[in-house]
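Before we start, here is the structure in question, set down as structure tokens.
With one protein chain withheld, the remaining protein chains of the complex are depicted in position.
First chain written, first letter: the chains are A, B and C, and each begins at residue 1.
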Amino acid sequence: MRKIEYFGIVGGDKRQLETALSIQKDGYNVNICGFENANFKIKDLKQDTLNNVISKSEGIILPLPVTRNGTSLNAPFSNSEILLNNEFFELLKDKKVFCGMAEILYKSDLPYNKNNIYDYFNREEFTVENAVPTAEGAIEIAMREYSGTINGSKCLVTGYGRIGKILAKFLTGLGADVTVSARKKEDEAWIKLQGYHFANTNNLPEIQFDIIFNTIPSTIFNARTLAKTAANAVLIDLASAPYGVDYNAAKRLGINAIKAPSLPGKVAPKTAGEIIKNTIYNIIEEEL
Amino acid sequence: MRKIEYFGIVGGDKRQLETALSIQKDGYNVNICGFENANFKIKDLKQDTLNNVISKSEGIILPLPVTRNGTSLNAPFSNSEILLNNEFFELLKDKKVFCGMAEILYKSDLPYNKNNIYDYFNREEFTVENAVPTAEGAIEIAMREYSGTINGSKCLVTGYGRIGKILAKFLTGLGADVTVSARKKEDEAWIKLQGYHFANTNNLPEIQFDIIFNTIPSTIFNARTLAKTAANAVLIDLASAPYGVDYNAAKRLGINAIKAPSLPGKVAPKTAGEIIKNTIYNIIEEEL
Amino acid sequence: MRKIEYFGIVGGDKRQLETALSIQKDGYNVNICGFENANFKIKDLKQDTLNNVISKSEGIILPLPVTRNGTSLNAPFSNSEILLNNEFFELLKDKKVFCGMAEILYKSDLPYNKNNIYDYFNREEFTVENAVPTAEGAIEIAMREYSGTINGSKCLVTGYGRIGKILAKFLTGLGADVTVSARKKEDEAWIKLQGYHFANTNNLPEIQFDIIFNTIPSTIFNARTLAKTAANAVLIDLASAPYGVDYNAAKRLGINAIKAPSLPGKVAPKTAGEIIKNTIYNIIEEEL
Partner (left out) sequence: MRKIEYFGIVGGDKRQLETALSIQKDGYNVNICGFENANFKIKDLKQDTLNNVISKSEGIILPLPVTRNGTSLNAPFSNSEILLNNEFFELLKDKKVFCGMAEILYKSDLPYNKNNIYDYFNREEFTVENAVPTAEGAIEIAMREYSGTINGSKCLVTGYGRIGKILAKFLTGLGADVTVSARKKEDEAWIKLQGYHFANTNNLPEIQFDIIFNTIPSTIFNARTLAKTAANAVLIDLASAPYGVDYNAAKRLGINAIKAPSLPGKVAPKTAGEIIKNTIYNIIEEEL
């Protein structure tokens, strides 16, 4: 594992600070920059200039997503923009670079060195582990918004991918009555033997669910489906764009529909940071 | 069950409104008073004057606790004080009265008719069921305050009474690593066979727990125990007075200690209201 | 704990041999007698005469039950009867004696010294822990006798004492659809919040259960109840005398009713022996 001893963390939100702290705790050298305005745990970390941080480090950790606009680094706590320009990539030339959603980077015509860039967001274990804070964040929202307890409530989870699987398990652990929807016979078999009720995503039942969690990025909850949904249901949309709910229709029908993207960084930055760290460690072990 | 057809709900918080709605939904006649300032679901219920509500009803449901000061009804949404005076008890004389914590009432020298007063708070099933919203409320606080996920966190639950049992079960259902403390060998046996780690309450381990839930109404977390507690731990005190934490010491040590009493009414008024209703139904079935 | 260094195990079945092995493994001196005909793990233990074993030992462990007939020790593997006579009790006079179900002993007029006799069977933690091998043994029988899987089967557990609680938990862990019967409102509350279906023991539902586990020592399954039971149900009676089934009626109706007493020693002697050991250690710690 000791292929890299010096890490530089450049830009990002609370998650990246937690990544930095967690790597430092493991005994590595860590320097950070782009967090001038963070008021969070920053005093335990060494801050330096961009140039210094990069030149001192063998491995550079960039944010998730690495950029939102394609031209500057995603660095909400930085007091100045960090441009994704020639100069920046020149600095990174001989470094191992770890970032999330590198494909946005690659859309530009910057002189990045793909051989040195590792996307932690694309790793299977990252996605699996990240489903945990997503599921917990969703449950926290449900607890806040729903006027009863999760225990004893009727919950619907649409989709049986990573988030659906973990959410169904956690809800059952809290004593909810859980229905999971999917389309494939194989998923139906798994859903049933886990003890959940099964529903066909193409034909959701007219049961009056108390809480609905959508994980499918497609408008499952259009005007027609929403019309069959209980008016006092809480509907939490965990799907990424194009999302799963017709929000105008929901508003019209008085249904409490909540768009909840990017939960891990918001609800559990510490865990989210550790997941980034673990994935980077795995990359170093397997790919470097 | 149909021994009472007309219910009057007088005073109380959101829980009592939910009790009223839930009884009404079961097909009984319900009238309420003392909720003039509530802006919550009130339009689905019939409001009337104190005199009318009581004279129209066979069963009168008073709040939990029925009074806080011993002299007036606990009616936070009322626009005038409802005094616990002769006149009030004269009105109730021939009614079946259901209330919570009647013993505060009995401390005064009011002309109450004990034969007609039933305390739903004293029933075993009320206490058991109420432990569920308490446990969920505690978990909601933990999710909000702890920067990681419950899944994978090290949790300590002190005390293996009703709340301790349910909390340990829910935390395990979310994938936490749960230690439960108790004093009796019998409890130790139960705790271990449920798959929890056991700790002796008299000698808590120096493990660095992420989240601690106290359910014991005695200062378990005094300065000495707190000194052994991780500085970044979240400590949630669910015990009633005299509480379980030396809050001054916690503050001095920078430990995030949170006093969280009376959770059911706050986090899950609907469930809390249904528990009151179910207990009243049981009283009617068994005692009337 | 080191109040006793030398243990003598006299009489008993496989459980007592496992108790002996487990104590020996903890570093104590162990001598046994009354196991001449055991062909099981006996070679790892030191056998000696009754006189020698007792005189060499500070603590003497007698079987569970200590006697079946009141006159001789319960020693199925012994090649001669060990009489509970004056001579025997003279030998034990200054020893700490641990046995199970001492009350049968006390019915005789033998010169036992009650101050030196400790009944491990009476300890709460013994009974709790013993419910585990009982529940597992019951599930093993159900797996063998029922032609389907426990997963997905409809199970009824009558009684919500120690065995009922553990059995319901294990069956749920295997994915059964579990109904638990009880009589008290408090038990009803617990049963429901654990996610089981509730039934009133006084009025069992006419559901066609696949497997029924009785834990109540009273003829719940009399001719009338059995007439409502599915003919192909498996009915496992875990109650002690007077048992829970009218076996003649069951035979007449062709219902597969199985009397299954004393499971721990039969299905899991190792665990049963460790439970005896742990209980004796607790007695030494607390009472000696």
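Operating definition for what follows: a contact is a pair of C-beta atoms (placed from the backbone, for glycine too) under 8 Å apart; a residue touches a chain by one contact, two chains touch by 3 or more.
Bear in mind the structure is a predicted one, so any value in this text is a computation, not a measurement.
Among C:Gln47, C:Asn116, C:Asn151 or C:Ser262, only C:Asn151 touches the chain that is left out of the view. From the options A:Leu83, A:Ala189, A:Ala227 or A:Leu288, the residue with contact to the chain not on display is A:Ala189.
Summary of contacts with the chain left out: across C:Leu45, C:Leu174, C:Ala230 or C:Ile258, the touching residue is C:Leu174. One of B:Gly70, B:Gly161 or B:Gly195 touches the chain omitted from the figure, and that residue is B:Gly195.
Residue C:Glu18 is the one among C:Glu18, C:Glu186 or C:Asp237 that touches the chain not shown. Residue positions on chain A in contact with the hidden chain: 123-125, 128-129, 132, 166, 169, 184-186, 188-190, 193-194, 282, 286, in rising order.
Taking the whole complex into account, chain B touches the unshown chain at residues 151-152, 175, 192-195. Remark: the residues of chain C touching the chain excluded from display are 18, 132-133, 136-137, 139-140, 143-144, 146-152, 170, 172-175, 267-271, 274.
Quick note on the criterion: only the chains that are shown with their structure count from here on.
When every chain is represented by the mean of its C-alpha atoms, the one lying closest to the mean of all protein C-alpha atoms is B.
In this structure chain A contacts its sequence twin chain B using mostly the same residue numbers, the overlap exceeding half. Per-chain Cα centroids separate chain B from chain C by 39 Å.
Distance between chain A and chain B, defined via averaged C-alpha coordinates, is recorded as 35 Å.
Listed for chain C are residues 193-194, each touching two or more other chains.
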